[in-house]
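This report refers to the structure that appears directly beneath it.
One protein chain is absent from this view; the other protein chains keep their places.
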Amino acid sequence: MSGYTAHFKVWRGDVSGGGLEDFEVEVNEGEVVLDIIHRLQATQAPDLAVRWNCKAGKCGSCSAEINGRPRLMCMTRMSVFGREETITVTPLRAFPVVRDLVTDVGFNYEKAREVPAFVPPAGLAPGEYRMMQEDVDRPQEFRKCIECFLCQDTCHVVRDHEENKQAFAGPRFLMRIAELDMHPLDAAAETGLDRKTTAQDEHGLGYCNITKCCTEVCPEGIKITDNALIPLKERAIDRKYDPLVWLGSKIRRRSSAG
Amino acid sequence: MATGTEPPATEPHPRSGGVRAGTRAAIAAPHLRTDRWWLAPAGTAAGLLAFIVYSTWRAFANADYYAAPYVSPFYSPCLAENCEPMKAGPNWEIFGGWWGISPAIIILIFPLGFRLTCYYYRKAYYRGFWASPPACAVAEPHKKYTGETRFPLILQNIHRYFFYAALLVAGILTYDTVLAFRDENYEWGHMGLGTLVFLVNIVLIWAYTLSCHSCRHIVGGKLKHFSRHPVRYRMWQWVGKLNARHMLLAWASLVSVALADFYVYLVASGAFDDPRFF
């Protein structure tokens, strides 16, 4: 199989403005979009800014939007496009642009800080932790997350409404809360921190309208909506909107006090 | 010192909100998708709309919903005095004679509420009817968005109560299906095409009801340690398998319930004779 010339449109510019620039560029067998961006750098646009690291879909750095869809450039094979097709590559459109394909993803790091960390159980020394595989399966799925922030980018709650960034942690960090709440040894509850309630009250779980775009874009195939967000919503309901559970917990508390 | 290495002074360009907000990459188009992204929401909207039209007609029709031994799932249980008499059937006159309009309205609230607050249908109509968002990475037309944080959408959180009600309704529809093993003279041990339709419908109704996210939570999802509750863990895994097909089951059961009703309508209105197998 031989190479061919593809037509690319790549967004170039910075916060003051910019636009799509046209490129004709060689494509060889087996290549991915990131290879083509690299070829542009080496041959036509040496200062074309792009983030990337592992080029194997493991680090989550090369997130961009290809033909309008949030994707990892290193995991998007050129063979999925027709040879005549124009391929448009833009930076993530939910975050402030820095330059060319590079965006300021600081929002995500701020949100990460707002989620209270794992609370180690009192009285268990390192080496004494015992957890069953069936109990760690659920949080392990969420820990596959490579923090590419494609879910954060595609989520319309913040993508289409800048003002919601304040109140909404985004799918990645709501999933982090779910992960900690499902961690078999997390002792947050013992310290008075109820992750179920705070997910709703402080991290904006209610903004999620489960339209599943986060799940659709996840390059790791994590079932974010079905396995993290909806279960978290159900857990929040246990605390906040379920009178039966609420009554049950009141009675239990009273009887254990008495 | 080299000149011209400093980046140009930058001012965010003034633009509108969302993906066109001032600090984001300057791209005018609300989306750059090249695939037929509108197909899925359009299809969803059309399908749901068709069901709404059909079910509204049937629910208010107050006619042709019983043809012994079959009762339309839209009218079961039938709880008012104005119901057609059904032998051993699910007509219990809890509501007295004051109820004047179609008895379907009384009971339909429950399956309707169950489906309206269902996590799958929410996705479907938020996307299909509300365009919030129309499709992934396609800008939504709304200026403001508060999701399910306030009234009325905060009421979506009562889904699990509708789930409990849906269990009861599914139980009654199961009972109806058992009754469908009679003939038109209420003799047991018979079966017709309608029985088959009811069987398929009730299997799908149960599969959809049990594949519910709230159900998954209640049977085991809420637990922190599966290892301490092996039976509930088993159930959670089983419901989880069904749950992965929740969308499929939601559509299949929606179609089957409408078909079951339509079958009863055909037989009751005399347009069609129920073929009996034995």
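First chain written, first letter: the chains are A and B, and each begins at residue 1.
Keep this in mind: a residue touches a chain if its C-beta (ideal position, glycine included) is under 8 Å from a C-beta of that chain, and two chains touch if they have at least 3 such contacts.
By our rule, contacts and distances are computed from a predicted model.
K.L.:
Tell me the UniProt name of the left-out chain, picking from "ABC-type quaternary amine transporter", "Succinate dehydrogenase flavoprotein subunit", "Spermidine/putrescine transport system permease protein" or "Chemotaxis phosphatase CheX-like domain-containing protein".
P.N.:
Listed in its UniProt record, the absent chain's protein name reads "Succinate dehydrogenase flavoprotein subunit".
K.L.:
Looking at the whole complex, which of A:146, A:175, A:213 or A:230 touches the chain that is not displayed?
P.N.:
Touching the chain that is not displayed is residue A:146.
K.L.:
With the missing chain put back, which residues of chain A would touch it? List them for me.
P.N.:
Its contact residues with the unshown chain are 14, 28-32, 35, 41-43, 46-61, 75, 77, 98-100, 102, 104-105, 109, 112-113, 116-118, 120, 124, 126-127, 129-133, 136, 139-140, 143-147, 180, 183, 186, 221.
Just so it is clear, only the chains that are shown with their structure count from here on.
K.L.:
What does chain B use to touch chain A in their complex?
P.N.:
Touch residues, chain B against chain A: 7-8, 10-13, 17-19, 21-27, 31-35, 119, 122-123, 126-127, 132-133, 136-140, 142, 144-150, 153-154, 157-160, 213-214, 216-217, 221-222, 224-227, 233, 243-244, 246.
K.L.:
Would you tell me which residues of chain A are touching chain B in their complex?
P.N.:
On the chain A side, the touching residues are 11, 13-20, 65, 67-70, 85, 88, 90-91, 93-97, 103-104, 132, 134-135, 153-154, 156-157, 159-162, 164, 181-182, 184, 204, 206-213, 216-217, 226, 230-231, 233-238, 240-242.
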